[in-house]
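Below is one structure; the comments refer to it alone.
Every protein chain but one is kept in place in this view of the complex.
By letter and in written order, the chains are A and B; residue numbering begins at 1 in each of them.
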Amino acid sequence: MFELSLAEARDALRARKFSAAELTEAYLSRLEALNPKLNAYITPTPELALKQAAAADAALARGEGGPLTGIPLAIKDLFCTAGVRTTAASNILRPFVPPYESTVTAHLLRDGAVFLGKANLDEFAMGSSNMTSAFGAVANPWTLPGDARPRVPGGSSGGSAAAVAARIALGATATDTGGSIRQPASFCGIVGIKPTYGRCSRWGIVAFASSLDQAGPLARTVEDAAILLGSMAGFDPKDSTSADIAVPDFAAACARGVKGLRIGVPREYRSDDMPPEIEALWQQGLAWLKDAGAEIVDVSLPHTKYGLATYYIVAPAEASSNLARYDGVRFGARVEGADLIEMYENTRAAGFGAEVKRRVLIGTYVLSAGYYDAYYLRAQKVRALIRRDFTEAFGKVDALLTPTTPSAAFVQGERMDDPVKMYLNDVFTVPANMSGIPGLSLPAGLDSSGLPLGLQVLGKPFDEETVFAVAGALEKAAHFTARPALQAEG
Amino acid sequence: MSYTIEGRTGVWEVVIGLEVHCQVISKAKLFSGAATTFGAEPNTQVSFVDAAFPGMLPVPNRECIAQAVRTGLGLRAQINLVSRFDRKNYFYPDLPFGYQITQFEKPLVGKGTITLELEDGTTREIGVTRLHLEQDAGKSLHDQNPTKTYVDLNRAGVGLMEIVSEPDMRSPEEAGAYLRKLRSIVRTLGTCDGNMEEGSMRADVNVSVRHPGEDYRTRCEIKNVNSIRFVMQAVEVEAARQVQVWEDGEEVVQETRLFDSAHGETRPMRSKEDAHDYRYFPDPDLLPLELDPAWVAGLKAALPELPDDRRARFMEDYGLSPYDASVLVAERASADYFEAVAKGRDAKQAANWVTGELFALLNRAGRTIEDPPVPAAALGRILDLIADGTINGKIAKTLFEAVAETGESPDALVEKRGLRQVTDTGAIDAVIARILGANADKVAQYKSGKDKLFGFFVGQVMREMKGKANPALVNEALKRALG
Partner (left out) sequence: MSLDPATVRRIARLARIRVEEGELPRLQNELNGILGWIEQLQEVNVEGIAPLTGAEMALRLREDAVTDGGIPEKVLANAPDREGDFYAVPKVVE
């Protein structure tokens, strides 16, 4: 049952090969067994899941199943879920129970999904390792033989990715502000797509950096990701940055093939310090696409190398303002003080972890009087240049292929001494956020030690269909069948 | 009209600029669907957006933007087709997001003008620097509990227009006239109710002093003054304070102050002592606001007549004096009332009745022109009754009071109380004969040249006839009788 893809499970449910209750119970018992090792879920919701599964069975019995009826999912604990605690993996939201449902999760519920629980993440989605969660680190289900040290699942959607990879969810919601869907997908050997900015509503998702945040799915196959995105996406009048554009049939696009497509290779992504195995995998990916009928074209994105530095101005600046609402007045945790200002300072000192504090302070600094022009305004101009690079490249090609990450999953605790070293994880993923374009990561191979590596497909704004088509072709060629160690034993 | 302060070191003039916050008239808030009505139970007009719950997003209300554009047009100001919302970051319990959504770099409305008509008949042009839209904050109640401040977010997120003037005013009177004029404009446009008591119009007053001809000196901002009278008082006491400071050889420090009306003084605000660094930046939840020029043109075409235009028309069409015209257009309701009375009648007479009898009555009765004891139609009917000779001018005043007291129609009261004027010359002659007979001595004095006694005889006749005689006929008949 755990080897079925989401599409296969959906078909089996419709054929009544097993019930939604049976599927959910199976996932819940596996979750109970594995979550203590992985810490992928902050708040499992078994009772809710069983209720939803029962409703799904009733709907299926009536022949009214939606696209996701009875499919058990993990929900990143950044999506507000009505009546279910939503923490953003932060102490400051530890007691918070939203009285409303995010638009994206509401879409999934509309389509019949079952929510197994709220998945762990880096605090407020700030991180690339899931080490910053106030609810503890998440372990990557992939480990190496003879090396017991747990590895990071990537971040910030590390809990979602670990849950999908370990088969304790058929799919998951995630968010991507600088790579937080694609990097964990790559580290955990699964598929994740950050759609075009504006494709999924941000309403009800705890904000990190408003101009960059975008929701997307994590799944085990390209088609599964397409099915989930089809449900999550769609216009929402409650988000004034939501695009009023019809949602195409993403799943249908996966099998389109790449014949006649022009695939760009951004030459600036190649660097001397790129590990040879990653370079090799990238070349392999290009060869697969060429074999499938695509034309490979060299392109230049001269400003993408500044993407990461730009990101570390823009995202903290927006975050410093977005997180000002966590003040101990209307919701969340409060730590009292002698007066109002002390209450604020105590609340936020105790409520935020080290990485969140660092970013809030950086963001406060770059917006402060006298520094705005040098940092924030300049960063927004560089951002315009990055976007222009992509626009020019997409004048020549239909999609771009790059590695997703500069390395495979590292051991928990590594790279913690130097924030900048940690930030470099996102060097290939951040430019897509800076320019709003869609990006997908899929597992394409293993490194020499046996850890998964991902390739990233970037597409034109609102052309996720081509991204899925390219990813579908790569998936077919890569034939990635390796399984994480934990999955094998569990 | 020059306003100066005589100091020990010479003459000082006062420099005043106003930042006025006008609450936008709209059903729902600027960025949420919660209601804006005044006086609701605490926290009942609050959405999750207004309380800045996690994941909540602002979506702008088209009507609030339309109202700001209308106001900008009413100020004859530049409408910016592209503007932006920015975040002004600071922590305060009644500011749920931890920032106010406002417009900093690119306001919706640019430069405009307000014309003041001063009492001496002259006019002054006061520059408007800008108008921008922003969110109101909630309300903090400090006096409900000895150790706590209570927060009510009903007002949080209500749309405000902040209208900033140039430092063009030079006296408390000009500041008062500016506020009255601005209030008249927004009320005419229906964009703000201008009610300062309920806080829907609030003024921040920037005051500095200088010797005439000097550059501007340091200014202080007096926050949230809530009546026109207090604004004028605040200017006066703050200017006097600053002159004192300078003349004592000290420096005025730039700061925000509060006006304490009970003690007639301004003092520094403690809660603002923290150094300001608002870290303004474009709100990433809101894209640039782009207006369709055709939409703006449509709003312009549908604007009601503005007070300045109406004043000009009153002078032109009705022949009113500049002063009467200004007084009548000061409030949209009084101008409307006047026009209803004046239509098809003697406009000058209508203006006299409105600015005289009616305003006096409103004052006495403590009523407003929106809810007058004598409706415009009734006053018009009274003027008709004068014109057709049914009543005389003196009785008209009695009738006016009677309408105010009883609410009955003028015609009914004329009948019921027998107020119709006597035009029967026989009856008048008979009374005159009786009066002259009873005052033979006065008649003799009159005839020997004491002309002033004519008025005495008129008075006696009118009194005898209970004021109802036609005065012209009485005059005529008396002249005849006294021969």
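Methods note: a contact is a pair of C-beta atoms (placed from the backbone, for glycine too) under 8 Å apart; a residue touches a chain by one contact, two chains touch by 3 or more.
Just so it is clear, the structure is predicted and the values come from calculations on it, not from any experiment.
By the touch rule given at the top, the unshown chain touches A, B in the complete complex.
Within the whole complex, the absent chain has one touching residue among A:R151, A:R167, A:R383 or A:K460, and that is A:R383.
Of the options B:D277, B:E316, B:E408 or B:D424, the residue whose C-beta touches the omitted chain is B:D277. In the complete assembly, the contact with the undisplayed chain comes from B:P146, out of B:P146, B:G344 or B:G449. Considering the full assembly, A:K357 is the residue among A:K17, A:K37, A:R256 or A:K357 that touches the omitted chain.
Interface note for the absent chain: among A:D176, A:D327, A:D426 or A:E465, the touching residue is A:D327.
Contact between subunit B and the unshown chain involves residues 26-28, 32-35, 41-51, 53, 59-65, 91, 93, 140-142, 144-153, 258, 269-271, 277, 279, 282, 284, 286-290.
Touch with the hidden chain on the side of subunit A covers residues 95-97, 99, 197-198, 210-211, 237, 240-241, 243-244, 303, 306, 309-310, 312-313, 320, 324, 327-334, 336-346, 348-349, 352, 357-358, 360-362, 364-365, 368, 371, 374-375, 377-385, 387, 418-420, 436.
We take it that only the chains that are shown with their structure count from here on.
The mean-CA centres of subunit A and subunit B are about 58 angstrom from one another, to the nearest whole unit. The touching residues of subunit B, when paired with subunit A in their complex, are 48, 51-60, 87, 89, 91, 93, 96-99, 149, 151, 277, 279-281, 284-287. Only residues 79-80, 86, 88, 93, 96, 98-100, 102, 202-207, 209-211, 237-241, 317-318, 320-321, 323-325, 327, 329-331, 340-341, 344, 364, 367-369, 372, 376 of subunit A touch subunit B when the two sit together in their complex.
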